[in-house]
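The structure follows.
With one protein chain removed, the remaining protein chains of the complex are shown where they sit.
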Amino acid sequence: MTGLAPGPGRAVAAPGRGDGPGLAPRLLSLYTWLLILYAIVPIAVMVVFSFNQAPSGRVTLKWLGFTTAWYGHAFAVADLTDALVHSLEVAFGSMIVSVILGTPLALALARYRFRGKAVTDMVIFADIAAPAVVVGASLLSFFLTLNLPRGLLTILMAHIAFNVAFVVVVVRARVSGLDRALDRAAADLGATPWVAFWKVTFPLILPGIVAAGLLAFALSIDDLIITSFVSGQTLTFPLWIYGAVKTGIPPQVFVLSTFIFLGGVVLTLINTIVVRRNLP
Amino acid sequence: MSKRSNSGRTIDPALLRGLTEARVSRRGLLQAGALGLGMAALGPLAARTARAAERDWEAWWKQQKPTDELVFANWPYYIDVADKGAKNPSLDDFTKASGIKVKYLEVIQGNAPFYAKIAPVLKAGQSIGYDLMVMTNTWQLTELVMQDWLVPLWKEKLPNFKKYASPSVVSPDYDKGNRYTLAWQSGFTGIAYNPKLTKREITSIDDLWDPAFAGHVGMMSDITELGSVALLKLGIDPAKSTKADWEKAAKVLKEQKDKGLVRQYYDQSYITALEHGDTWISQAWSGDVFQANAKGFKDLKFVAPKEGVMLWHDNMMIPVGAKNPLSALAWMNFYYTPKTAALIEDYVNYVCPVPDAKDVILKDLQDPDVANSVLVFPTEAMYAKAHDFYTFKSYAEYQSWNSVFTPIIQG
Amino acid sequence: MAAQLDMPPDMPPAADPMARGARPDRAGSREHLDVRLDGVTKAYGHLVAVDDISLTIERGEFFSLLGPSGCGKSTTLSMIGGFAEPTYGAIYLNGVDVSRQPPYRRDVNTVFQSYALFPHLDVYENVAFGLKRKHVDRKAIERRVRDMLALVDLTGFHDRRPAQLSGGQQQRVALARALVNRPKLLLLDEPLGALDLKLRKQMQLELKRIQSEVGITFLYVTHDQEEAMVMSDRLAVMAGGRIEQVGPPDVVYDSPATEFVAGFLGASNLMAGEVVERGGALARVRLDDGLVVQVARGRLGDRGPRVKVGVRPEKIQVLPAGQPVPEGRNSLEAVVAMTAYIGVSHQYTMEGPDGRSFSAYAQNLGTGPHPARGDRVRLCWHPEHTFVVEPSAPRAAEESSA
Partner (left out) sequence: MSGRGKARAGAGSARAERAPARRRDRRIGKAAVPYLLGLPSWVYLLLFFLVPLASMLALSAAVGDPIVGYSYGGHFAEFLDAIGQYHRQLLRSFYYGALATLVTLAIAYPAAYWIAFHGGRHKSTYLFLIMLPFFVSFVIRTVAWQFILADQGFLFGQLKSWGLISDRFYILSTQWAVIGGLVYNGLAYYVLPLYVAIEKIDRRVVRAAGDLYADPASTFLRVILPLSAPGVFAGFLLVFVTDVGDFVNAQILGGPGTYMVGNVIQDSFFVNQDYPMAAALSSILMFLLMVAIFLYARAFGRERIQEYAA
């Protein structure tokens, strides 16, 4: 535990500690880099093997030679592409619906005291804390008893059900961070509550809403466990892969995942740059 | 699907049971109060759909209009492919010949899981969206038949079957007279191994119990396969086994697991484990090993152990609610030609249901390895080694098998 | 004197017109009224934040609500602004009951303590916000915003976002944003609290200047007594949700009505005693340590017999121990316990005969020797400078010492 000594920040040198960071922070720095390496290794495997030869159309463990052929045939496995399209549809749909449903509740929770608030908090908490298997099993029980055929629609319903809670939490944090006086100021300057919301509150919580939406999108597109219960015969991208693992996955899986990975990274970087620019 | 209750048949007892239980559920609803909405709909879950057997199927077939579509649900890697998975020559030939477009889906990963997915939909009287699907002669097929969820085939439209089918797939025990099914492929369950890792030849099922391979023995998670191999090891014919035999088999399987011999109980992924070298020796399906050889894992060997092999049949069938049943029939008939069967066989390497395909493979496709393999075109001697699965007569019997073998894989 | 104050029934009737304010003729002054609070009370559950306040503010007046934090002054302001509804009572603007009107319908604007500038809008848009809501013609908006920004000395800052402005600039934007709407009443909720001392002094004068230029009624809330005195035409001292005293700063300072006001507004030397003689022009009060102090009869009123007498430190004259005391002054002997030189004056803390401590300020006239620590001195002050307050419940004492 001595290794975790709170050393000085780079800017502030601790008295009596000499120049630069001490031994402990240096070891910790090395450790952090090792952890980052650990985090990245599977990603590297994915990217590297997307360039591997695979004579039978299945990814192999052995390095058989470099090829970009799979990138040329990225969409050749039709039902994998379909599954990806399903995933995107569900992710977009659940993102939009859960933001529309969750934002007002977040406002209510952040700004009002009302009867049932504690219960609402508990439900939101439970929705987030409930294990995915339970959420999936309960939704399947429900759909089975209702005799509702499972498919894209039930996947969408399930994804909205878990995304709403995350949207509420993220947007609520943003709303809570907002100075209530801004609302008062708007009202004071003649804005009705409706106008005040759209002219003041909404633009200010918009980054929170966008963040919540992105989180919902990410959670949805990566969900396997809950989806596996309510998907019926419809396959999403993770489900397709999960099924294909049994017989060996085609290299296209790594190719498309590399696309998704790069897309996510690039979007995040752009978002960071835009946010930095907008801040003085 | 419309309900035809005026068929003059006496009411099915199961239906009666379902209905009375549904009524209980309504009383339970009042008692349980708060659980409300969830249970209110339990009625439909229990209700039976109209029994398909009541239909006059001949009349039904005659009402069907030809369509230009076919939705085909099959297992992965079970059809010929070209162009890095972009094309299926046999299906393309079919489209060229008939004008029917095929939507080919590799959605079946196992009999039980696939059945569990479609059963609730079929039970609800809804269409599962497939016109044709392929399932093995295990309990789930029996259940499909018992539930009347399969459309009896219209033989008039299947002249090629009569003409080309191997005797081994005509009127099998599990579907007398091929009322519901036509074989897609048959296959042997034997042992695959990597001699470089086992460092010796494998000849016997006992080798799966060899402590020298501890931690590197692959077994199947399909409990029908798992139980059967243990029965063979004990010298019992699975088809004629009894509950007492099953328990004996479970005992040796448990020993095998407890000694740390078993690496994993695999579904189709057993082949990947062999390819990766995680397992050195494994229960295996014949065709998979050939396919693995073909794609570069040349070390892997398939062996029919001296105790015998299991012979199974994967069958094409039409589920009720199919939208393009005539297209399905057309494909079945098209499949039972030496040329189509050869195209597919040369790729999947299981047991071909069309013996005449051998010549096509030898001459047109120039692939003597496949054409001369006893595992693709088995000899009498090979068939003599083969055993059938136990045929379950009731759900209770299946459950009993289940309860003996499931605890082993769920450890 | 237009201010009037409803007295709680359990208080003795006001006798001192200076301290309590005269009761004006209500009907006659109606058209001059700008803001009138009538028995306004705000309760949150069992907690009463504002307790039965009645108050009238005249048109064009710079009026301050002064009190320690938690005294209810901001709540009162909120109710006038329309951000909170009174639990009981009514608020009249120009004679119209607006108690239940939402803020966006009231002809009142507010400068918030945190300024509450819209962070996503630039200075121009912030100031134009209210005018746009009133659908003022675009050209007129442009002109009025420009003029207003000139008035607060922010020409050229149109495109800045609030985060790019200094505290003082933000404060002026907030002021401009409120004033540009030409409200009948401007509410200011401790608007200078976030500024440093120098800027604050500067802004005090600036605010005063702007108020006199635009001629709008200002209702100013602050806990800073000096600020309130510098700026206000009149002020009301609040404590515990009630108004303790209303009046012009000098009157309230020189004649505090309650022990709390005496303690809160400036420093006081307060001594408990008993009225022993009410006689002629001067009454006499015997302090608890036996010393007798003379008080102008008019300042005693009918208080007593237990009272507290007080004198402001700057009214006390510090004489060397032996020196004779001028005729008619109250005086006592003390020892210098601490001295502090703050440039404009010397401040002393003395210890009286019974250990009571006194403070006294002596203007720095640059003459004579100054008493040092340990010196014996004589303190004296004029009876006219002695004020008398009812000894209040312990709470007021607590607060004044806090």
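As written, the chains take the letters A, B and C, and residue 1 is the first residue of each chain.
Definition applied: contacts are C-beta pairs under 8 Å (C-beta built on N, C-alpha and C of every residue); 3 or more make two chains touch, one makes a residue touch a chain.
Only a predicted model underlies this, so the values are computations on that prediction, with no experimental measurement involved.
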Practice problem: Specify the residue from the set A:54, A:80 or A:107 that touches the hidden chain. | Solution: A:107
Self-check item: Candidate in contact with the missing chain, chosen from A:54, A:80, A:205 or A:253
Solution: A:253
Exercise. Give the residue, chosen from A:76, A:90, A:161 or A:235, that touches the chain omitted from the document.
Key: A:161
Exercise. May I ask you to list the residues on chain A that touch the chain which is not drawn?
Key: 1-7, 9-12, 14, 21, 24-25, 28-29, 31-32, 35-36, 38-43, 45-46, 49, 61, 63, 100-102, 104-105, 107-109, 111-114, 117, 120-127, 129-135, 137-142, 144-145, 157-158, 160-161, 164-165, 168-169, 172, 176, 218, 221-222, 224-225, 228-229, 237-238, 241-242, 245, 249, 253-254, 257, 260-261, 264-265, 268, 272
Quiz prompt | Residues of chain B (touch criterion as defined above) contacting the omitted chain | solution = 14, 17-18, 21-22, 24-25, 28-29, 31-32, 34-39, 42-43, 45-48, 110, 112-113, 115-117, 119, 123, 143, 146-147, 197, 214-216, 257, 262-265, 276-278, 395, 399, 402, 406-407, 409-411
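Rule of thumb we're sticking to: only the chains that are shown with their structure count from here on.
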Quiz item: Which chain is in the middle, if each chain's centre is the mean of its C-alpha atoms?
Solution: A
Quiz item: Distance from the CA centroid of chain B to that of chain C, rounded to the nearest Å?
Solution: 91
Exercise. Provide the C-alpha centroid distance between chain A and chain B, rounded to the nearest whole angstrom.
Key: 38
Quiz prompt | Length of the line joining the C-alpha centres of chain A and chain C, rounded to whole Å | solution = 55
Practice problem: Pull out every residue in chain B that's touching 2 or more other chains. | Solution: none
Quiz prompt | chain C residues counted as touching two or more neighbouring chains | solution = none
Exercise. State the interface residues of chain A toward chain C in the complex, per the touch definition above.
Key: 179, 181-182, 184-193, 195-196, 199-200, 203-204, 279-280
Exercise. Name, in rising order, each residue of chain B that touches chain A in their complex.
Key: 38-42, 44-45, 76-77, 81, 83-86, 105-107, 109, 117-118, 120-121, 124, 126, 128-129, 267-269, 271-272, 275-276, 291, 294-296
Quiz item: chain B touches which residues of chain A in the complex?
Solution: 55-58, 60-61, 64, 69, 73, 76-77, 79, 141-142, 144-147, 149-150, 232-233, 235, 243-248, 250
